[in-house]
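Here's a slice of the assembly, chains where they normally sit.
Lettered A and B in written order, each chain numbered from 1.
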Amino acid sequence: MSTYVALLDGGAREVAVEVVPDGPGAFAVRLHGVVHRVDAFQHDHGTLSLLVDTSSYTATLDREETQVKVRVRGSVFPFEVLDERRLRLRRAPGTFTVEGRQTVTAPVAGRVVRLLCRAGERVRAGQPLLVFMAMQMENELKAPRDGTVVELLVEAGQAVEGNARLCAVE
Amino acid sequence: MSQPKRIRKVLVANRGEIAVRIIRTCQEMGLATVAVYSDADRGALHVRTADEAVHLGPSPARQSYLVMEKLLDAAKKTGADAVHPGYGFLSERAEFARAVEAAGLTFVGPRPEAMEAMGDRPRARARLRAAGVPVVPGLDGPLAGEAEALERPRQVEIQVFCDERGGAIHLGERECSVQRRHQKVIEESPSPLLDGPLRADMCEVALRAARAVDHRGAGTVAFLVDASRRFWFLEMTTRLQAEHPVTELVTGLDLVRLQLEVAEGAAVPRQDQVVHRGHAVEARIYAEDPARGFQPSHGKITYLRVPGGPGVRDDGGVYGGFVVSPFYDPLLGKLSAWAPDRAQAVARLTRALRDYVVHGIATNVAWLSAALSHPAFRAGQYDTGFCADHAQELLARPDAALEEVALIAAAVAAFRRDHQEAEAAAARAGAVTACGSGWARLGRARGLRGGAP
């Protein structure tokens, strides 16, 4: 089960949605205390055909990071969708930014192609820290917050396992 | 009277939906067609639909669609023997009609003199007043502000057709009062305002106006009608109107075919051969965003599905994959519905709009649905103030009942994305041949149900 929290009206309202997979394309979704049986079918022109219980809808999702605009039958609903982890971070008292030491880990097994930062360097959130390669593709791994690179545990060319700790920013 | 000639190849001096519309009738009549295009329109539907196509020049209309010599050169190069101007661009430029005829080609439209007579509005009004046509009061001189001179007028137009042999008929009226900033958006025929006697009066006056300027071919005589059902001449256009499909649906006639036949010297049908049946409504589909002040929307149409079924007519000028450029009118097409009565025709058009799917650019489709569903429109009680009066009501607001659906859609989509990312991490085995700029893409390709049973 995964729980998502949608922030509506610019954060004034908060709605929790629980999703449990239930066969191919099928889900049980709890919303406002009611469990709906949902069948989702992705059309390749980018719309989602949704059967909610028996009702048929076509939804178009326009996503940018955690912001999403959902269009259903001509109505457009903008909101922010957070998963539990992001929500916890958001709820850290007094601030809505990422706090504490953040460790950057390898998403899958692969190889560190290049380092783009040095230990002790000040970095901004979103700044690329290193180039990581797996499955023949390169990706930049980015700083999760503003801060200092307090640990740098790998070097260029090094092969690492999935979830290996690469560096930390604090 | 110039000797009309048999037409074999028609150059369509226009673009977009009206060029496609004209080409379709030419194909049905077995006539060859020549399209013209600017840089921006190389991939346009009218270029693909015509038998031949000639490049005119850069995208701005004044360097392409409005350059008479280029159009005449294109006609010469392809051996076209007739030029159909469509509407807009050069369609009401007497100078162009004159140049076309001077080149020995048939201009599918009125004689240049009739165009000049109508193009000079103050003189036209004087001439018509002399012919007994009531002209909007207090408006002998000024060219603007007609609609404002009367209080809450409706705009009702009479379609006329005249031939070279003195024949002149009308094809009934079109109600054109749904206008946004003087731009028509929804038209219908018959007008919910007119009854038999008023219709007969207006049609008779319209034919008087057409005869007064010795009109030939398709013409439209526009009137303003006030709250007391008095009417005044507003203007006459001497070309095909964008909204001609509602007249075609009600009369069963093909107005482009009639234009071509009249241009070849044929007689128009007798008035008693024109039989009206049922009701038709047309909505213009624009690439514009009602939520942003109707700002035009450009870019690629990534997906297009147009509605069909009983009584629905689609006059499109675009296709899925076409790039809408900022150079021209943002009209994508027109959607019309016919039914035995007005209520059914409006319900049918509303149903069809529900099935009109455009991705990639913004359109006014939801706004059109709101307008058709508005009580004032449903009751047929609207005038040229309709769009302004109800501006706020017509802007789509989210239907609160659908909020739950939107939340479910967002949560399911998020779940899938998260799930696929996790799955992708476990899917390294077959990865060498995968194509993707990130890990998630691989997962999406594998993890999604869809597109195949």
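Quick notes
The working rule: contacts are C-beta pairs under 8 Å (C-beta built on N, C-alpha and C of every residue); 3 or more make two chains touch, one makes a residue touch a chain.
The structure presented is a predicted model; accordingly, all values stated were derived computationally and were not measured.
Each chain type appears once in the displayed model; counted over the entire complex in the file, the copy numbers are A x2, B x2.
As a convention for this text, only the chains that are shown with their structure count from here on.
Subunit A and subunit B have Cα centroids separated by 45 Å. Those residues of subunit B that touch subunit A in the complex are listed here as 302-303, 359, 365-366, 369, 396-399, 402-416, 418-419, 424-425, 428, 431-432, 434, 436-439, 442, 448-451.
Residues of subunit A that touch subunit B in their complex: 2, 4, 6, 8, 15, 17, 19, 21, 24-25, 27, 29, 31-32, 36, 38, 40-48, 50, 52, 55, 57, 59-61, 63, 68, 70, 72-77, 79, 81, 83, 107-109, 134-137, 139, 162.
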